[in-house]
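Below: one structure, written as structure tokens.
For this view, one protein chain was removed and the others were kept in their places.
We call the chains A, B and C, going by the order they appear; numbering starts again at 1 in every chain.
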Amino acid sequence: MYDAFGIINPSSRQIWVEGLEDYRSIGAFSFLGRYRIIDFPISNMSNSGIDRIQVYIRRKPRSLTDHLGTGRHYNINSKRGRLQVLFSDHHQEHDIYNTDISSYADNLESIELMHHPYVVIAPSYMVCRIDYAQLIQTHIDSGADITLAYHTVDNAKEAFLSCNTLELNRQKGVLGIEPNHGNAKVRNIFMDTYVMKKEYFIDLVKKAQSLSSMYTLSDIVNLACREADVRGFAHHGFFASITDFKSYYDANLELIDFKSAMNLFDDEWPFYTKTNDSCPTKYYETAAVTSSVISNGCLIEGSIENSVIGRGCVIKKGAVVKNSIILSGTIIGEDVHVENQIVDKMAKLIRVKEIIADPENPGYIRRGDTI
Amino acid sequence: MYDAFGIINPSSRQIWVEGLEDYRSIGAFSFLGRYRIIDFPISNMSNSGIDRIQVYIRRKPRSLTDHLGTGRHYNINSKRGRLQVLFSDHHQEHDIYNTDISSYADNLESIELMHHPYVVIAPSYMVCRIDYAQLIQTHIDSGADITLAYHTVDNAKEAFLSCNTLELNRQKGVLGIEPNHGNAKVRNIFMDTYVMKKEYFIDLVKKAQSLSSMYTLSDIVNLACREADVRGFAHHGFFASITDFKSYYDANLELIDFKSAMNLFDDEWPFYTKTNDSCPTKYYETAAVTSSVISNGCLIEGSIENSVIGRGCVIKKGAVVKNSIILSGTIIGEDVHVENQIVDKMAKLIRVKEIIADPENPGYIRRGDTI
Amino acid sequence: MKQNNMLAMILAGGRGSRLHDLTNKVAKPAVSYGGKYRIIDFPLSNCANSGIDVVGVLTQYESVLLNSYVAAGRRWGLDAKDSGVFVLPPREKADANLNVYRGTADAISQNIDFIDEYSPEYVLVLSGDHIYKMNYANMLKEHKACNADASIAVIEVPLKEASRFGIMNADENGRIYEFEEKPEHPKSRLASMGIYIFNWKMLRKMLVADIKNPESHHDFGKDIIPAMLNDQKNLHAYNFKGYWKDVGTIDSLWEANMDLLDANNELDLNDSTWKIYTEDVTTLPQYIGADASIRNSFITQGCLIEGEVQKSVLFTGTTVNVGAKVIDSVLMPGVVVEEGAVVQRALVADGVRIGKNAVVGSADSENIELVAKRVKGED
Partner (left out) sequence: MKQNNMLAMILAGGRGSRLHDLTNKVAKPAVSYGGKYRIIDFPLSNCANSGIDVVGVLTQYESVLLNSYVAAGRRWGLDAKDSGVFVLPPREKADANLNVYRGTADAISQNIDFIDEYSPEYVLVLSGDHIYKMNYANMLKEHKACNADASIAVIEVPLKEASRFGIMNADENGRIYEFEEKPEHPKSRLASMGIYIFNWKMLRKMLVADIKNPESHHDFGKDIIPAMLNDQKNLHAYNFKGYWKDVGTIDSLWEANMDLLDANNELDLNDSTWKIYTEDVTTLPQYIGADASIRNSFITQGCLIEGEVQKSVLFTGTTVNVGAKVIDSVLMPGVVVEEGAVVQRALVADGVRIGKNAVVGSADSENIELVAKRVKGED
């Protein structure tokens, strides 16, 4: 399957996850304890036989470049294949020119060098299992100019509010891309995933640039819907869009349920990640853990319920962790009660004994904070 | 030898190589056809048993991150060792806060996490063979606070003009670091190479920051010379500092001579680089090559004299290349005469038939230019 | 090689027949241990962490799994430019027939050409089936400082157990003057750990002589070390302190796993400065169900725990269903304990399924029960 190369797109300026995103891009967020969010699109590509992948980085590159390495852990052949990290020349945080289109334009030479006829563009901030080979085949068979993946949801009033939606006709033709205004339950959420010919993509990038320096890829594809044959491709199964704080929290908690998780995971479709060579987790005599996802390298003496615990956390005697997402290397001290929280990496929750937020508005503890 | 970790430092704002540096940092410059300049300090570290290396990047990261990968090609164990690329938060080209000190300050956590007592700091823009294990041992045995490597030259009036020099007393104590003013032939050129305790280094970074946001590491070490025990360590053998256009040109041409090259190369001290899997070079019936260094993957029908030819270049029939450095993927067309030039990557010299510069002021052809 | 000029050879040919059905399909060094490891991960990780680049693994018996396991040197980072893990089974030569390795020394002798390719100054000889963490770089440092011809790592054992080991009698400087294999009346408590550093040139000569000696067993302990002592070579005893275990039987393998539950266990697998590397198996995270109860246990990723687990070590991808109990047991990778089943004081082999409501092992058995075949449960 050497017909397409892949592009992993960073989140745009319009998307922001409070707290966590101060320290890294969304793709580098920890997910379900042992993954990073970007593991999902890259594994999907690798499993689909795509072994030339460009990852665009807009800001805070360290965490992501560290994690990606050369891509060997994604089962990408290190000679024939390539996981290439590309940077924008506009890397200032609040530069209005810092769009996905400008990243592509800055790296047009690298895109032109690819000798694959098709390109698959997928976001670094969505979690799902999708066979891009099938998406490409559908695209080729249909003869469309562009194919966009979407996921139909029935909770678009309260969720996916930072996402775009696709308006489709009966033949799955895309009439337009527009923001989810939260005014209807059922919506086709746009998965920010595109397939098209490489040359078509390059033309779109150039056209977008000539029209407006602030145009994004979805803006120009929306415009293209007027003349071009743009089609939708329906995705089924688990789908989460990590585009704000609540969606990150909810997606993690939803997957704590083993049955829900089976909508995402599949033995024949491995999700790869980078190993940290941690040892197994040790449960002490006083441990009490239920309904949770636990990573390796933890030392657990306390109680954990309905939570995700990252790698190498220490949960001391008498501590209670409930409905929370604890990122790696965190210490929850003796008798500390943590509920409805996202606790960022290497925090130490040791002095204050009750850290409880409202379940609808989960709290956030900063990276490395001692509380 | 797990006593020290390494830091590879980017060139400071004061240093600029006309032309070439527009496209990449000096560390990523092609050197002698098959190397990049950064291969030398990293190989020196790897051969000295240093397997935790931080490479700081100030600008234009793509070329360097592509080349470095995970460092396996430098014979660095991919589990125990680590070649880590670190970025500054001040990555704007002309940001006055973009100093080496600010890079270290932005990544202080990564430095503090190193569990090695010593740090070796080496520049990404100098070429030499040096055993850091010996440098560290000398440092430890002497009991000095800081040890600085230097190279004594007798042409400091006309060369090394962008470098600093060390003023030494008879006990090799460093009295100060000052710019080479070009007013004396014999000078101890500072190799921008430091050894000290990790804690001492962290203190210096903090102190520099408190004194001035524009201080560099050499500024603060210069200050430290007043109170601390700072010593010099003499280096012998080939030494080149790539800190301006002419020094890049001269260093390449100097190493074309096999005997000079033997002052740099040593069977027991491999200089590693990243292979490109190019096939051998093909010489045609009309080829005439003398006194040159030729990379793999070239097709040679023309004449080459006293030049360095990069990977995958095509030298057509009747072409003449003389006293020039041709970077990879360049085409020299039929009957084109190139003399005293640096030709950047993927240029096509096909229409103009004479491209000849003055030997004292070699010319420069931009990356990808068609002439 | 550049850093320390030492190449490592791991003897991994042991059949491990006292591990019964566990070694039917895999050689002993490939037996699983500690939730996610295999025994040979320990010497290999020690090599990686000690800065050794090139490791030869001498395999013999039924080694397809062991061979393909160690061949992936990336697991221990031993896949850099001039680095590698090389599987060295006995092989056919131009001038000889295909042969098995006749003894520990013969295994090295048959691979002299391999070692010569790297022309190392020192050769480190290790056993592939011991569990311990050791910095061989420190041993080499002492070897050089003593100007030794060979160094042998030794560990203090209780005097009453000493007669089970090869005992080194050394002077106050650590120079060995006598070696006794399983002495009835041991004179010291310094047992050989089967870890040797040799000066290669010297060892090479001795091996070449040993090949021709028809009386020799071609064994380091029985032949080479005594011959060196005879030749007045400088043999140095390198004192090792710390956890060290040879897991030769089902009981000792079970025990070594249980050691990990001991808070005072010296083998700290959580130490980030000396990690033990192993295969990076693609699994789910560790899922704990709503009715689970886990105490005093060591559990790794890919496990799904819905029942009760006590004082047990659970390996990658094991499942304990609702109502099942696992007590004082070791579940090897992929074991499934179905609803209501009880597993106690047992070691359950890879992939074995314990059926619904089945009972395996018992709290008061003298020996640990090895469960190597599917146990049928109720329908």
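In the analysis below, a contact is a pair of C-beta atoms (placed from the backbone, for glycine too) under 8 Å apart; a residue touches a chain by one contact, two chains touch by 3 or more.
From a predicted model like this one, the values you see are computed outputs, not experimental measurements.
Trainee: List the shown chains that the missing chain touches in the full complex.
Mentor: Every shown chain touched by the left-out chain: A, B, C.
Trainee: Of C:S32, C:S45 or C:N111, which residue touches the hidden chain?
Mentor: C:N111
Trainee: Looking beyond the chains shown, say which of C:D79, C:D268 or C:E369 touches the absent one.
Mentor: Selected residue, touching the omitted chain: C:D79.
Trainee: Quick one: say which of B:Q134, B:S212 or B:T275 touches the chain that got left out.
Mentor: Of these options, the touching residue for the absent chain is B:T275.
Trainee: By the contact criterion defined above, which parts of chain A meet the unshown chain? Give residue numbers in ascending order.
Mentor: Answer for chain A: residues 1-2, 46-49, 51, 71-81, 115, 268-270, 272 touch the chain left out.
Trainee: So which bits of chain B touch the chain we can't see?
Mentor: 32-34, 72-73, 258, 261, 265, 270-272, 275, 277-297, 299, 304, 312
Trainee: Considering the whole complex rather than only what is displayed, give the residues of chain C touching the chain that is not shown.
Mentor: Given the touch definition above, chain C has residues 24, 60-65, 67-68, 71-74, 79, 81-82, 84-94, 98, 100, 111, 113-114, 117, 280, 282 touching the missing chain.
Just so we're on the same page, only the chains that are shown with their structure count from here on.
Trainee: As a test of understanding: of all chains, whose mean C-alpha position lies farthest from that of chain B?
Mentor: Using the mean of the C-alpha atoms as each chain's centre, the farthest one from chain B is C.
Trainee: Centroid from C-alpha atoms only, then distance chain A to chain B, rounded to Å. What do you get?
Mentor: 38
Trainee: Give the residues of chain B that touch two or more other chains, as numbers and ranges in rising order.
Mentor: 79
Trainee: Specify, in ascending order, the residues of chain C that touch 2 or more different other chains.
Mentor: In chain C, the residues touching two or more other chains are 74, 275, 277.
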